[in-house]
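First the structure, which I've put down as structure tokens, then a few questions once you've had a look.
Every protein chain of the complex appears in place save one, which is left out.
Naming follows writing order (A, B and C), and every chain is counted from residue 1.
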Amino acid sequence: MLAPVEPANVFEYEAAAAELLDPAAYGYFAGGAGDELTLRDNVEAFRRLQLRPRVLAGVGDPSTAVTVLGAELALPVLVAPVAYQRVAHPDGEVAMARAAATAGTAICLSTLATSTPEDVAATGATRWFQLYVFRDPGLNAELVARARDAGFTALVVTVDTPVLGRRERDVRSGFTVAQHIEIPALGRGGITPAQALELISPSLTWRDLEEFAATAGLPVIAKGVLTAEDALLAVEHGAAGLVVSNHGGRQLDGVSATIDALPEVADAVAGRIEVLLDGGIRRGADVVKALALGARAVLAGRAPLWGLAVDGEDGARRVLELLRAEVQMALQLTGVRTPDGLTPAHVQRRR
Amino acid sequence: MLAPVEPANVFEYEAAAAELLDPAAYGYFAGGAGDELTLRDNVEAFRRLQLRPRVLAGVGDPSTAVTVLGAELALPVLVAPVAYQRVAHPDGEVAMARAAATAGTAICLSTLATSTPEDVAATGATRWFQLYVFRDPGLNAELVARARDAGFTALVVTVDTPVLGRRERDVRSGFTVAQHIEIPALGRGGITPAQALELISPSLTWRDLEEFAATAGLPVIAKGVLTAEDALLAVEHGAAGLVVSNHGGRQLDGVSATIDALPEVADAVAGRIEVLLDGGIRRGADVVKALALGARAVLAGRAPLWGLAVDGEDGARRVLELLRAEVQMALQLTGVRTPDGLTPAHVQRRR
Amino acid sequence: MLAPVEPANVFEYEAAAAELLDPAAYGYFAGGAGDELTLRDNVEAFRRLQLRPRVLAGVGDPSTAVTVLGAELALPVLVAPVAYQRVAHPDGEVAMARAAATAGTAICLSTLATSTPEDVAATGATRWFQLYVFRDPGLNAELVARARDAGFTALVVTVDTPVLGRRERDVRSGFTVAQHIEIPALGRGGITPAQALELISPSLTWRDLEEFAATAGLPVIAKGVLTAEDALLAVEHGAAGLVVSNHGGRQLDGVSATIDALPEVADAVAGRIEVLLDGGIRRGADVVKALALGARAVLAGRAPLWGLAVDGEDGARRVLELLRAEVQMALQLTGVRTPDGLTPAHVQRRR
Partner (left out) sequence: MLAPVEPANVFEYEAAAAELLDPAAYGYFAGGAGDELTLRDNVEAFRRLQLRPRVLAGVGDPSTAVTVLGAELALPVLVAPVAYQRVAHPDGEVAMARAAATAGTAICLSTLATSTPEDVAATGATRWFQLYVFRDPGLNAELVARARDAGFTALVVTVDTPVLGRRERDVRSGFTVAQHIEIPALGRGGITPAQALELISPSLTWRDLEEFAATAGLPVIAKGVLTAEDALLAVEHGAAGLVVSNHGGRQLDGVSATIDALPEVADAVAGRIEVLLDGGIRRGADVVKALALGARAVLAGRAPLWGLAVDGEDGARRVLELLRAEVQMALQLTGVRTPDGLTPAHVQRRR
């Protein structure tokens, strides 16, 4: 079912969502830390890179499929972990998971989801579980076990949040997850983002990550790496993959855009583990640039969330399909039939 | 016959055309793919380059004439292939051809022209034929034969359009070529740009281009090259020339401006075939920069089209004459009498 | 006591102060010399630098404390010398000193303070004395003796003001310190900034600074160094420290932002004396960048002044506490527990 004027791209989905959502809720999802320099730079950095298109390359019969952690996905875009999705739409993460499943991709469920892992599992979507490591080790063990039991196939440990970044839009709006929206991991709603994150441990180290990798019974992905040094540590400490991420510009303001950090990370990793990226994905061409520079796939959070806000499962699915179509066109116009054909030579810095 | 206030430059011709044209039609001609990054960068990239003017060089008796594929043109600006010109003005490509002839230059007729090759031939203009290679080989052969028979002297094969770029202005406006405007190559009007291009083959390769070069009975020019790699392939596969082009920013958004890609292409070609350029030409100084960096001439599409929209044949001619006058002044003020005098030392990057 | 809507950051404190202050007074504190290029660049230059955050570094139990000239401060931000603080709030420098003491940091009192050194000493704050060297040597000796006797622990000699920069906001507004506000060093109020500075010597040399260092009985800090050459001279002539400063953009317009000058200065000094920095500090992350590049601490002038203007001692204290909290968060999110952990590898230039 189409809206009267179907948004033509992700930016228009955001504009439509901004109209529909409560301003405080929109601010929570859209905003970033501090002066939002990194929030904006995540998007602008993609524009500083150019594709180098090859022509007459015979690009009939294209495919956008990729394999991530051994699973084939129909497009190189996963749904990133986004907390509190029922704030955006009553169907929340369950609708998002259904959209991902229909589009042929995976969803990474947030620790701070407003749907249970079991309900998400029931959608049949390929699913990963994002873990904020709490001060309480028992809670961590319980969350991991519950995800594993519910058929989640990867554990995405967030490594960039020893303390919660200060998102001033939320400070000003007083944004609070409504009381009636439950957060299964916390056992309650009626909480601000900062209150929820007070439970998180600031003392986490690579040794802890190694422990998770050894004991979780799931491949562990370190989410939040921005440097070659930490990429090497991820390899050394047993991660199966990492996500080049600055938490969508929501943690430390003034760090590198993720696409700018990707080359040094991919270079350090040298193919030993899988490299993913999130942050700033608005266009299929962004995805293609990330893949050319060494990412196996990307995660998009806000993009499908705006779709969810606009039209629930259908909206989220349409955003994912839009991105898939854009990726396919960008691949063909870059002169490759499939993501495998991309190399760093397909990207250059704008002069 | 002058308009009440004659536009002083190409930008003002565009402004006047935007007033006169139906908004959807204006959007079709003016717009580009995606976020229109490349559309804008085509123009801005010329501004990042500076001319290095030499003085006291004795520049009386100047000439703007150049020889392209053996034909002398009075100015180094050809009319680029632009589809559907009768949408801009009822006299369409025939008026444009007459304007080109009067101005002493050539027209490259689009496959998707709204005038027949024969009618354009009747104007006596020097004429090239732009070919979109269709899935149907018979149609291609027929188009080439018809152009050759009508005295077209070059076949410009578009190589950057295995699929049509997504031009969101058209998505939003629903722009459709009116039913009463016929498109001879398709045998009908009443079609959107995307529908027309569905007939094009996504599987074209350099081998196909080589086949055209061997069989067309016309010199073949590959239009849409942006890299040194593809420039070398054009040389190897029998092209007589190439056009450094990003399709006016209408195909893959986020690629290099053409003037930024020209040096690597000219360097790779090393004079073995003729190098042309289109995209972003708004000023005579832009033409001079392109020539200094290795182009033999440029093609301008939108510039004469705005003239056509404003005042038919007269308007198109005035734009071409304006560009010729600007080229001559820019040559003289750069310290050369003729295009031959230009070298890469006449151009530098702005600091 | 909170304002109805507590400002969330330093920028909002400035906006609130701009509402409250007389426009001429606001212009005096906010403005800079000439076209205010350097005023703006001091802020923007921090944005051209990025933090390189390390993760999983175990950043529980953080501290923002630093040692400057042997004194431990709870945060690496001192209160910079700002003239005429009673123009911003009736409690002036005394309130500012109390705020500094409560926040655990030091205040550097301006020669052109509107409170006496003795009154500031009575607050118990750690205190430094900024000296404009007057044409009258007796006055200089008197000021130094008075500061030393009042327990000031460092003499900060301003070296960038042989003549007063032309601040055109003041030229236009005719800003004058009100008659009833006394300036102890001058013995009177009712004076424009330019009149006050006419008393300053344009002929000061490094030999004079050496003389102060030998005779003042206090460590001497040279405030206003922007080059490696002058940093070496500061070391050679007996300074105990220097402040990389362009006088908040108020002296020579068109010089380097201080954070851009810091690396060459820190490199030249090579740890032999203490390096401080002022100019453009608006965020905790700015402080962290300065420390990573070699500053032991920074001085902030306008930031606490806006707090003073908004709410006297309480306002100034809240700004200092806000900056301390931001510094702590930026340290933790950069992956260090304390300022000692910072190195130049934590900073990179934005691409």
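Following the convention adopted for this analysis, a contact is a pair of C-beta atoms (placed from the backbone, for glycine too) under 8 Å apart; a residue touches a chain by one contact, two chains touch by 3 or more.
Every value quoted in this text rests on a predicted model; they were computed, and no experiment measured them.
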Left-out chain, listing which of the shown chains it touches: B, C
Option touching the unshown chain, where B:Arg283, B:Arg302 or B:Arg317 are the choices: B:Arg283
Residue of C:Asp35, C:Asp136, C:Glu198 or C:Asp267 in touch with the missing chain, whole complex considered: C:Asp35
Contact residue for the chain not shown (choose from C:Gly165, C:Pro219, C:Gly241 or C:Gly335): C:Gly165
Hidden partner interface residues of chain C, rising order: 34-35, 37, 41, 45, 48, 159-160, 162-163, 165-166, 168, 171-172, 201-206, 208-209, 222, 224-227, 229-230, 233, 246, 251-256, 260, 349
Contact footprint on chain B, counting only the chain that is left out: 8-9, 46-47, 49-62, 283, 285, 289, 326, 329-330, 332-334, 348, 350-351
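Keep this in mind: only the chains that are shown with their structure count from here on.
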Overall pattern in which the protein chains touch one another (line/ring/star/complete/other): line
Innermost chain, taking as reference the mean of every protein Cα atom displayed: A
Fitted rotation between chain A and its twin chain C in degrees, CA, nearest 5: 90
Separation of chain A from chain C, taking each centre as the mean of its C-alpha atoms, in whole Å: 42
Between chain C and chain B, distance of the C-alpha-averaged centres to the nearest whole Å: 59
